[in-house]
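Note that this complex is displayed minus one protein chain, with the remaining chains in position.
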Amino acid sequence: MNKETYKRIMREFKWLDPETDLSGQDFFLTWEKSLDQLRQILLTAEMLKYYRENNISTRCFDSGLAVSQFRDNSTRTRFSFASAANLLGLTVQDLDEGKSQVSHGETVRETANMISFLTEIIGIRDDMYLGAGNAYMREVAAALDDGFEKGVLPQRPGVVNLQCDIDHPTQTLADLLHLKDHFEGLEWLQCKKIAMTWAYSPSYGKPLSVPQGVIGLMTRFGMHVVLAHPPGYNLTPEVVALAKENVTHCGGKFEIVDSMAEAFADADIVYPKSWAPYSTMQQRTVLLQNNNQEGLRELEKECLAQNARFKDWTCTEEKMKKTRNGEALYLHCLPADISGVSCREGEVSAGVFEKYRIATYKEAGYKPYIIAAMILNNRFREPLKILHTLEKRNIKRVL
Amino acid sequence: MNKETYKRIMREFKWLDPETDLSGQDFFLTWEKSLDQLRQILLTAEMLKYYRENNISTRCFDSGLAVSQFRDNSTRTRFSFASAANLLGLTVQDLDEGKSQVSHGETVRETANMISFLTEIIGIRDDMYLGAGNAYMREVAAALDDGFEKGVLPQRPGVVNLQCDIDHPTQTLADLLHLKDHFEGLEWLQCKKIAMTWAYSPSYGKPLSVPQGVIGLMTRFGMHVVLAHPPGYNLTPEVVALAKENVTHCGGKFEIVDSMAEAFADADIVYPKSWAPYSTMQQRTVLLQNNNQEGLRELEKECLAQNARFKDWTCTEEKMKKTRNGEALYLHCLPADISGVSCREGEVSAGVFEKYRIATYKEAGYKPYIIAAMILNNRFREPLKILHTLEKRNIKRVL
Partner (left out) sequence: MNKETYKRIMREFKWLDPETDLSGQDFFLTWEKSLDQLRQILLTAEMLKYYRENNISTRCFDSGLAVSQFRDNSTRTRFSFASAANLLGLTVQDLDEGKSQVSHGETVRETANMISFLTEIIGIRDDMYLGAGNAYMREVAAALDDGFEKGVLPQRPGVVNLQCDIDHPTQTLADLLHLKDHFEGLEWLQCKKIAMTWAYSPSYGKPLSVPQGVIGLMTRFGMHVVLAHPPGYNLTPEVVALAKENVTHCGGKFEIVDSMAEAFADADIVYPKSWAPYSTMQQRTVLLQNNNQEGLRELEKECLAQNARFKDWTCTEEKMKKTRNGEALYLHCLPADISGVSCREGEVSAGVFEKYRIATYKEAGYKPYIIAAMILNNRFREPLKILHTLEKRNIKRVL
């Protein structure tokens, strides 16, 4: 990055409504935030990246914990959160339910306070149970409000959604920043066609949070969002309704089609990714909650059989040719199911993936900065002022 | 906290015997420390809390490890230790026996040295085996002495007892600081009646360290300590003897009764908490050491049946009415077994717990500062001087 980038970021900061404030606000769903709040997150992320690349330390905390809770396996989100915390001077402490007394019947209300005495931020990933993940985060947040108001906590730690059953804001904002960079400005996303489409995978039960997050976010930037999936692979109705409503406020277009080819036609961006049907996720949630192992095996068998009927929903060179100039940008949250690489038949052909592999890595590379930006905006009323302070302080990150 | 608090802490520091020194001393049992040493821990904790609340960084180490070893599940102690280490600038490295070669037959003597080359403090929780936990900590300490004397270690890391079979000093000192705050000074604890009483729980094998720690500590501050439990639920005889002896030196009173109601009568403070009888813990220790699973199941069955005979040993609104003005302070180390919340019938009714819930959270909130104070006092000869240095240095904790 060079000085031009720096000037551009500074200029864009000035375009924001000066009242824009995210301090003290948890980050659950992108659609709960104003456009300027989202833009401020992106700009903060860009500036943190610029400082990192120019060896300017962005340590804002001399001590403090960043608590993570992963209720599902995670590599990139775990490392992104750890990187973000570290970049700002916070130390990660993982709440591992296996090693804690949480399993001893401790209430969420209590645990939330017990882990927060010296904590600045809590990042939670909970995407397994439909109707539960996001609700859990809000339960934690309410407990923190209570603890802070009643003097238990000297500060109210922020809560960041690291993926829930509804949305995956750290992912979709990283996607958006990737698009901003690729198309050289959010303003150029206007009317761009993005195909958020289901794709075949030999696994089942993949969460809905990414496709939902994408249609819920990209419709707000005036894009032409096409959601494509085979019959039955619906998303949560409320989120679909919200995407429809977004376009009436923000321009752009939102449509649902049942053909991958149709979605790809003249698309500027494609996001082919597998997910489980909403109704399957509902059934699965009940089975998981009852620990019905036989029922889960049965459901898995059914779903895999159903998936197998749509093996042609895969992103191939042929399909890519039908996109805008045959050169649509391919997005994926990773890891992708790559035909002939990570599975026999999957979401994307090896050729297409290889062509965009480095681009998807760069897409993922924005996530640590997005999370750091969320933390910084949660903790400080005026992020730009803080960024200026860091710059003037001018401590080298590496000696 | 305000300036008055600051002045009060400073004034109290001056009351201490100027020879008071905890540097280089491990913290195993509160009764191995002088009253002034304990007061110094409390004052250091209060000052660290004051600085934290006034955004003064208390980072004393620019590098160094704080090793934790948890031989049992833990949430609040784990987070308290992590918070304390972080507050002073140390990085926690957990000794997870599952992931180490400890299980490969490595000796304690050796492991203690191997984890300590660049280590400032080692916190150990080992409360499962009667006669073993505290002994293990002393074995580690002896190995560290040996390693330091013979030039293996450039410094002798301190050892902090994070709960053993005998005492739970980080908990009881947090309890004591909570009482100091509640009654506005240690001097006002004189003659206050505290009921440390057994309570029914639908689980078994709970350690003796909290009740033992409480009677061993509170008897030294001139309190009227009443230990109450059903017949057979005795504590370790040596600790009971010690509590008796304490009162002859420090004033106050110590008695044992077999009625919860009697203990509660006119009590200023109640601490209703379940534990396993000493004799059960002895049997259990043998069974655990022999990995006798059937014996353990048998013992559990017996104990739960025995416990069930004392379901009326529960802290209810009715019992609370008999305390001083019906307003005794309720203490608990958490998590409590709350009737109708975390279990069907337990240590305390939902109503009583809810009334004191926030108070118990605050009680727990002292623990990170108590641990940090123990570390600071272990590493520095003159903690007050260090605190002054931190204040004069005046680095902001948060930018």
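As written, the chain order gives the labels A and B, with residue 1 at the start of each chain.
Here is the rule we go by: contacts are C-beta pairs under 8 Å (C-beta built on N, C-alpha and C of every residue); 3 or more make two chains touch, one makes a residue touch a chain.
What you see is a predicted model, and the numbers here were worked out from it, not measured in a lab.
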Per the touch definition above, residue among A:Phe13, A:Phe28, A:Phe70 or A:Trp275 touching the missing chain: A:Phe70
Touch criterion as defined above, residue of A:Leu65, A:Ala82 or A:Val247 at the omitted chain: A:Ala82
Residue of B:Thr20, B:Gln37, B:Ser74 or B:Asn113 touching the missing chain in the full complex: B:Asn113
Listed residues A:Thr5, A:Gln25 or A:Ser57, member touching the removed chain: A:Ser57
Where the unshown chain meets chain B, residue by residue: 60-65, 67, 91, 93, 95, 99-107, 110-111, 113-115, 117-120, 147, 150-154, 379-380, 386, 389-390
Residues of chain A in contact with the chain not shown: 52-53, 57-59, 70, 73-76, 78-80, 82-83, 86-89, 91-92, 334-335, 337, 341-343, 358, 361-362, 364-365, 367-368, 395-399
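Just so we're on the same page, only the chains that are shown with their structure count from here on.
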Distance from the mean Cα position of chain B to that of chain A, given in whole angstrom: 41
